[in-house]
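One protein chain is absent from this view; the other protein chains keep their places.
Right after this comes chain A.
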């Protein structure tokens, strides 16, 4: 009945030779390598690129196309150059890398637990990173400014430690001779509540200005993003993406259930830990740069899966759709709406109804609505 059961009823088989594994993989992938996923990926890339161009053009000071291009190339007026290269570009690139990281992180956790509800937000990873980051803000002592000196290096590290620690605790507490995805989700919800309480406690202990800064940051906003906060996310993406892509075969086979995977020669435990660590590090990097931007890790992979009609959330398309989503939400919040609205609020207002809709469509089967 539980989602983890999958096709677990298949008889335990001896390890099949690599040739057999390839045949299974080919059969699994035939459905979605037919071009539709490629089209979705290319379209998502094009949308992200277009949004980046719009994001660099849009803003409170009205620069023409020529002025913007000149400023980008370093040949414009100094004031324009500052606006474009130090204010707009890091913000847009920040939105892209945060979206990429969140989208891929969500795709990894959803595939790993075979449950669309298992996103970093719900599993407590995001709150772990947020609690770590708020601890860095409050206990770090010094004045708070995103990306200033030691804190700029310190916050991503502390956030990653918080996220990894939370993931380890949630995964460990869910373990009872195997991990059931629903128990994982419920324990994640409990962990999220506890960490939220701890975060509030830290904010009470901190000074008023620290609390105000933390509040602003906890909404999920790209307003304070500078090049210093973009670099760590970019580096994490460059390191983790190839690592995550090496797991795609195991992820595909994993959809058939643990016993099938073992039978087909996948080192299940090692694969699980690799996937979980990739997802957690990606999420922590994104959170440390922009705060907990909610629901991107939930919506983007689901959207990619539905548009591409794939059996599981595709990694690259999810990442690219995440990037497009965050960039669009940020532009909406700073240049289209009459007030400036933090990106996290917009993604929540879009994402939460989608989650509610998905819940109301759940069928009686153990597996959540697809």
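One rule holds in what follows: contacts are C-beta pairs under 8 Å (C-beta built on N, C-alpha and C of every residue); 3 or more make two chains touch, one makes a residue touch a chain; residues count from 1.
Everything below uses one rule, namely that contacts and distances are computed from a predicted model.
A.B. asks: Could you tell me which of "Sarcosine oxidase subunit delta", "Iron ABC transporter permease", "Spore germination protein KB" or "Probable glycine dehydrogenase (decarboxylating) subunit 2" is the UniProt name of the chain missing from the displayed complex?
C.D. replies: "Iron ABC transporter permease"
A.B. asks: If the hidden chain were put back, which of A:94, A:294, A:308 or A:322 would touch it?
C.D. replies: Checking the options A:94, A:294, A:308 or A:322, the one contacting the hidden chain is A:294.
A.B. asks: Out of A:87, A:186, A:245 or A:277, which residue would touch the omitted chain in the full complex?
C.D. replies: A:186
A.B. asks: Which positions on chain A touch the chain that was left off?
C.D. replies: Output for chain A: 1-2, 117, 122, 173, 176, 180, 182-183, 185-187, 189-198, 200-201, 204-205, 219, 294-295, 339, 341-342, 344-345, 348-349, 351-353, 355-356, 359-362, 364, 366.
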